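Only one protein chain is missing from this complex, and each of the others stays in its spot.
The block that comes next holds subunit A.
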């Protein structure tokens, strides 16, 4: 076993002939991924897994098992990759020692090699890029890469590795291979790294671009949302280039190609299900053309075509009521509806920014949205949502303008109908706002379809139809059913119902008497019953809207919506930002999500809430709002309580279950965000940027100042993160158990993050390429970030560090000063 494994690892140093079993099978899969044989590779050599010669590499016989510690293996792989990467830097020399070093001193390495039969590489054959790269691959010495190939083919080779390899490798063959390998990853996994992929496409050399392009093009063909996502990101990340180069850059060209909508749907294929991805098989099509030819279209395809065309015309005009217009609308509308939808939302934001007061903005917003409603439903969707849907209505009166000094970000609620696939499912038909009344006009009027003969000459009087009683009887106020809330008052005895319904029966001649005192009492009781809400304030319209519990809001909006009765009705919300660069937010989101998954993987109960970001351009985008959360500023302003008292008010006394769980949530989220703030150097931490949700979690928002950038102020906010005495009070004081728990969580979180540092660094590093974002200002951004992971410290030292950070933040005068500063300048408490 050991010998066998050694031979494998020594492979790269050989000339390529000593291990025929390996090279036979691996080379075709690497160099000929586009030939028919690759997809139907018979796997002549090693069996998929566990076969003695290639299966498991291990030191002792006891570990001869397929169940390996994924964690260990992955880390090992990464380290190997790191080193291989170094070796490849000098690709012109055959750096034997480097590779040997890479393999030799790694005793705990266990790798399961899988065979390429499962790696389905699909490629567009006539793509010049791939042909070129295939040729280039053959030029290189295949033996040199074959061990690397094994890693690539291994189960452990994930998107993260692929991306980092794509970024770090200077070897065109490797890049091209990874470009192909992308096809085999689940879409969702790759989508996470889409900003990285596209940024590399824009800013790195041609080889990387050529490697990425086929994949992007392929995905664009498959999906409208992917196309648009790409187009938006390409636009946003190209914007930092000089204007002259930008116009002719690769990114701009690809963006144009996508937006020109030449990348039409590729064929009948189950699009959303990665498991259903069948390998491309030229034998079926029989021709040299790629399998996207119309001849391969199935009935399914034609169906989707038809529904795609039932969609918005370019001016977002709803055509559903006019089938003639629809059918004439053909393919060009594939991307248009969504683009128009987004454009409308952005246009609203721009116009709102010109209005001076919040009240005017709110009014204008509502009226603009009501116009937007006319064009819905349509084949448009909110890209921040997690499920496929069509937008059917914007409850315009619920929209609010958010607090911002000079921009006009706003929050809208959007009613959607969930569907299988927004591209192929048919767009819901429009239901008029006043659906109840539609019954009347048709049914209550007499048949008017008189023939001309009947009418001609017959000037006689026809019975009058205009019987108002009948015509108006469908929904008058008198018949209006109002669901009254259950009244839990004691004084509401049998008399109280009289105030609900008057007595109309004429039989009861007996007069009914009521006490005036009862009426007065009921009035004050019912007034007292209305739940505590923030008072409406024209200067802070969002506070009321955000304070209302999400469930409550959903119920309320559903009741008032003509679509509310549909079972697949959902309510979404989104913040539209116009004039703000969300690229940093997106970067922060990615880092947060990466850390969240790391902590989850390491089972550290830190709580953070990454909220989705959609970058539309360098100065616009959308944000998924955090539901059931209001800012600390709003909490303090409207409740006039300290944070601890607010917790007591909302959750109950300190010993109750509700309070304790809220407190635990608070601590876990504080720990998570403290680490985030430290690692990313998140600044501008005033109370307007920290939310508190209904369960006690805090959520940091606004990552406008991270890494190397900080607001231009007087050197405030020098502390690592924000930890005010109010926070500590909620945790039960600096000596409490919960406070210790907080510190322990931070330590665990830091250790876990450190373990997977590369996954975090990689995200940031790639985005630095070609970027003018303030967070990358200076040269030490990456070094500083890396240093904050403190790879060199022991766990004891780390604990000390955490203690220091916490102490420093607690004692920090600057936090307090900064809050005061914000209060003075922006009125944020």
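As a working rule, contacts are C-beta pairs under 8 Å (C-beta built on N, C-alpha and C of every residue); 3 or more make two chains touch, one makes a residue touch a chain; residues count from 1.
Everything below uses one rule, namely that contacts and distances are computed from a predicted model.
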Worksheet item: Looking only at the UniProt record of the hidden chain, which name from "Cytochrome c oxidase subunit 6C", "Armadillo-like helical domain-containing protein", "Small ribosomal subunit protein mS39" or "SERTA domain containing 1" is the right one?
Response: "Armadillo-like helical domain-containing protein"
Worksheet, complete the sentence: Per the whole complex, from A:343, A:364, A:636 or A:755 the residue touching the absent chain is A:364
Practice prompt. Could you tell me which of A:384, A:398 or A:748 touches the chain that is not displayed?
Written response: A:398
Response to the item:
subunit A residues touching the chain left out here are 321, 351, 354-356, 359-360, 363-364, 366-368, 370-371, 374, 397-398, 432-434, 436-438, 440-442, 445-446, 448, 450, 452, 455-456, 459, 461-462, 464-466, 468-469, 471-472, 475-478, 480, 482, 484, 498-500, 502-504, 506, 511-517, 519-520, 522-524, 526-527, 536, 538
